[in-house]
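One structure follows; several queries about it will come next.
Only one protein chain is missing; all other protein chains are in place.
Every chain is named by a letter (A and B) in the order it is written, and numbering of its residues begins at 1.
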Amino acid sequence: MRYIPNSPVERAEMLAAIGLGSAEELFDSIPETLRLRGLLNTPAALSEIELLSRFEEMAARNAGARRTTFLGAGAYSHYIPTIVDHIISRSEFFTAYTPYQPEISQGTLQTIFEFQTLVCQLTGMEVANASMYDGSTGLAEAVLMSERVTRRSKIVASTSVHPEYLEVVKTYVQHAGIDLELIEFDDETGQAGATLAAAIDDETAAVVVQSPNFFGCVEDLTTLADAAHARGALLVVAITEAISLGLLKPPGACGADIVVAEGQSFGVPLSFGGPYVGLFATREKYARQIPGRLVGEAYDKQGRRGFVLTLATREQHIRREKATSNICTNEGLIALAATVYLETMGRRGIQEVAQQCLQKTAYASQRIAQLPGFSLPFSGPRFNEFVVRGPIAASDLLSRLAGEKEIEGGIALSRFFPDLKSDFLVCVTETNTRAQIDALIEALTSLFANKTAGTQP
Amino acid sequence: MTSEITKVTTHLSPNEQLIFERSQKGRIGYRLPPLDVEEMSLDKLIPRNFQRDDDLESMPEVSEVDVIRHFVRMSTWNYSIDLGMYPLGSCTMKYNSRLNERVARIPGFANLHPLTDERDSQGALQVIYELQQHLIEITGLPEISLQPAAGAHGEMTGIMIIRAFLDARDGEAASKRRTMLIPDSAHGTNPASAHLSGFSVKTIKSTSEGLTDLDHLRELCAHGDVAGLMLTNPNTLGLFERNIQEICQIVHAAGGLVYMDGANMNALVGVARPGDMGVDVIHLNLHKTFSTPHGGGGPGSGPCCCTKALAPFLPVPRIVKSGESYRLDYDQPQSIGRVKAFFGNYGMMLRALSYILTHGNDGLREATEAAVLNSRYIAKGLTGTYEKPFNSPPMHEVVFTDKLQARKGVHTLDIAKRLIDYGFHPMTIYFPLIVQGAMLIEPTESVGRQELDQFIAAMKMIAGEALENPELVLTAPHTTRIGRLDEAAAARKPVLRWKPKAKADAA
Partner (left out) sequence: MANVPEDLHYSKDHEWVRVEGDSAVIGITDYAQDSLGDVVYVELPKTGEKFSANESFGSVESVKAVSEVFTPVSGEVGKINETLADEPEKVNTDPYGDGWMIRVRMSSPGEVDSLLTAAEYEDFTKAETE
């Protein structure tokens, strides 16, 4: 097997050198009854050529990957500069281990320090960690952290937060003695609405909101922050489309206490849902309550600056059951990809991508709104996603767009909200050209716009 | 202390600053096509008070050349598997195949949105399903979820499943069963994960042989409050728990379940199966046993496998096969719920499937044999030079201590730092906690004999230096870009981000 350096002959010599007659004897401490008699019932080895052929065949059956796409809802199509993959493919980055030995891991450590800084700059917060698995688990950890910080056990969250994120939070808190209360969003604006702030009381550890939210609407974070702080509660803000930070007021400037975001928009491929990267940022005074790894500046005896994993006593390998989290491996290489993306696009590029997303979305949404039988049910301001209400069941509409026009037009909301049968979520990014948007409008027109609103197929 | 790195060699490479210190106003590293729709006034689209007004000041402005040089220079400061062996016990630092990287980048997978209709993502779902089948075969446990994103995440999932099973089985009485037993040699994620599921932790002693103390286990199980036992097999000392079947029987008889931390599967694949041992639930580390890259700290993937009895509690959605097509099954009313958005770290699943197919069933067995052989070879080579606290033959990893060297004031940390001067990454140090001055060594199958001999020679040299020239070892490393860092000062006054000069002065 070509990945095993020692040939069978060398291995036989090594066995002899340690006084064993056969490889089987290596497993003498395993009871005979447990040892497998033959080989596993898994396939025989494939050569590179055969293997690639098998995977290409499977990939070819993913028609969704080839189509013009307007899909969002927590995973976004943005252009990834060529340089990103080139850098993360360097041996020294992707085959490196966690930087526990700082003297020979300064490459990894310095890039994480830059990542932490960039996250703070974008979110407007004071301190950020080295990454969480993704936005959804980051949100769950933020909820657990709120309980630790405030010593209160009630969480109030809007149903305009990504439904899968809320599911993950529910899973994490089920045995933590935390009471999760979900407040229905305002179905006129599509925003969280005044009922969310009204639900905060003196038992509330944190109020959780997403902005832009699941429906693409931008939330009034400042008002919510004030309402939370007036009762001694924290404001936790989740963000699924991180590129929005290039244009929208950062949660830190609005008074957020903890910000969690999905960083996939920063140079990370869609890859059918993972690996992604969770950004986690908070106020300096809570630094010792943060989950996950932290990289800090340090100096050696000659006064040379370096970086090191620090405040490790929060973590599982030291504090064990009292740790701030059980997280060990996080998303190192993906955080690196995000770092390369953000530094390549830079101050101007991040803003320009955000601007193009906003403008193209406005162009698309306005034209769709004008089609007979179509409307935009939510009035709140939007960034790059918006909900469309169509004349027939959204799942059928989208199915026809895909099959007949090779366009992934959006995501049917009925997947998450069974009552919203006619609604679907459309996302437009800088990768969608005017021609593609016009083609979507044209397809909606020719296939559906002659039907009267409300007609079921 | 100065924050400017003084030139220590003739090349800029070791002196590469932070990107923010490199940044120059006006530099550009990208180009987008011009906006091709009519531009509307920003204020009409987003209310003024929701807009960002800081122009992203202090964010970097660099050219593409700056970015390339910046990262390539920093990369030269890293050790990596491609450079040489990492003898890190418990980490399984094996070769990260380039072919796996190519597979993960196939556009039909890389460009696929997770919410694409099932009908148009059948190939992607097939990958998940096939990997599930192979991991089921490898572990001997019939049910599985690939949703957890890392080992600790899979562990949390496994323990939550145990909790859900007991609550369903025992109803009210389950509230008396909230103790999780953990060996004193356990990895730190174990108690942390137990805590997340509302369990408290009791520690089981190890025998002088390094194995689980069966009498102590029986004693603790007799209390009637045991929800389960978390163990690693081979354990964190590299020793196979030969009484594993009896251990499982004791716990089952007491009404509890057995969770196995699958971190050490590299000693078992193709040789023995946790399911056959009586284990109820296990997590795997695709970034260990199945070679997906460590990436400087992730991404990982931590599938959770379990018995049929525990299957109803697995996370949703389950990926199932219906006739010739693959489906997402959300109809699992007893599920513990989602542990992550979407399906898990899909890119790592592609790589792991590629690993399994590249090795083939004979290659998988061969890898396990080679891994254990390499570890045994090092064990023999270092016996006598370093204290080996346990006599039983080690499996894929072996533990030594610094006892012989400590007499001269040289400790495990110093030996580890000196090993860097010999061109190796240090082994795992001070773990497991039950061995004082522990050095846990796991070479994996990816190391050739010559390199093993070099490692043994280096360790012998250091042992000699510890006696004859301890100062050299105590002040190591000497050949790296920076020396030992003052971690205490870093932890007292943590500086966790760069700040622009004016802000930093004001702070």
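Throughout what follows, contacts are C-beta pairs under 8 Å (C-beta built on N, C-alpha and C of every residue); 3 or more make two chains touch, one makes a residue touch a chain.
None of the values given here were measured: they were computed from a predicted structure.
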Task: Residue of A:36, A:199 or A:312 in touch with the missing chain, whole complex considered - done: A:312
Open item on the list: Tell me which of A:2, A:86, A:288 or A:301 is the one touching the absent chain.
Closed with: A:288
Open item on the list: For chain A, which positions touch the chain that isn't shown here?
Closed with: 288, 312-313, 318-319
Open item on the list: For review purposes, identify every residue of chain B that touches the missing chain, sorted by number.
Closed with: 430, 487-488, 491-492
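Everything below uses one rule, namely that only the chains that are shown with their structure count from here on.
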Task: Averaged-CA centre spacing for the pair chain B and chain A, given as whole angstrom - done: 20
